[in-house]
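Of the protein chains in this complex, one is absent; all others appear in place.
Our next item is subunit A:
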Amino acid sequence: MKLHRKSVLSYFRGTGARAPDREGILLKKGTRNPSYQRRWFILRGNLLYYLEHQGDRTPLGLILLDSCRVEPRDSTTEPYAFVILASEEGGRSYKLAAEKKVDFDGWLQALVWAGWSQLWELLQPLQEQYQRVCQEAGVEPQAPPQEDRFLGLPCSPAPSGFQELHQRFGEEIQALARSRATRRQVDLMEFG
């Protein structure tokens, strides 16, 4: 299977606007070599990257957290050891260890909560609450910021004036409302 590398690398490098969710040194047990290697780990979203050195432009590897579970483990040599286990039969496991208790606690917390589904489950009730609060306050709900504007990319074609921009924004909100209505069966809201 061909994984589109550029998108994965681009996400790793970030846009410069957001720091990674967590980064730091973790000890990683080698696959062939049983000794621990110090690696720089970067968590961004639901992806965990590891680098040979902090500041490397290209990661050594990538771990897809949605296919794994994270657990503490016992180790004869490392007191703060944990494992990232592939949920599939025959999948590999990543034996890791933190150097300090505070790192162990921090990483476990971050990794266990890093999955895409967890974020999705957090987002749904918040979205519903926002719609309710808007209705109660008698204000029109707004759409969250769109990708293009956030990254400063021009929309194509560029709007010729405020009128067209206003129109397009209105259309985007309507499209968002339509898709939300079909999925969530909430009351269809009127947008100006």
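As a working rule, a contact is a pair of C-beta atoms (placed from the backbone, for glycine too) under 8 Å apart; a residue touches a chain by one contact, two chains touch by 3 or more; residues count from 1.
Here, contacts and distances are computed from a predicted model.
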Complex member absent from the view - protein name from UniProt, among "Pleckstrin homology domain-containing family J member 1", "Pescadillo homolog", "Serine/threonine-protein phosphatase 2A 55 kDa regulatory subunit B" or "F-box/kelch-repeat protein At3g23880": "Pleckstrin homology domain-containing family J member 1"
Residue, one of A:His4, A:Arg32 or A:His53, that touches the chain absent here: A:His4
For subunit A, the residues touching the chain missing from this view: 1-11, 14-19, 21-22, 45-47, 58-64, 66-68, 86-88, 90-92, 113, 116-117, 119-120, 122-123, 126-127, 129-130, 133-134, 137, 139, 142, 144-148, 150-151, 153, 156, 175-176, 179
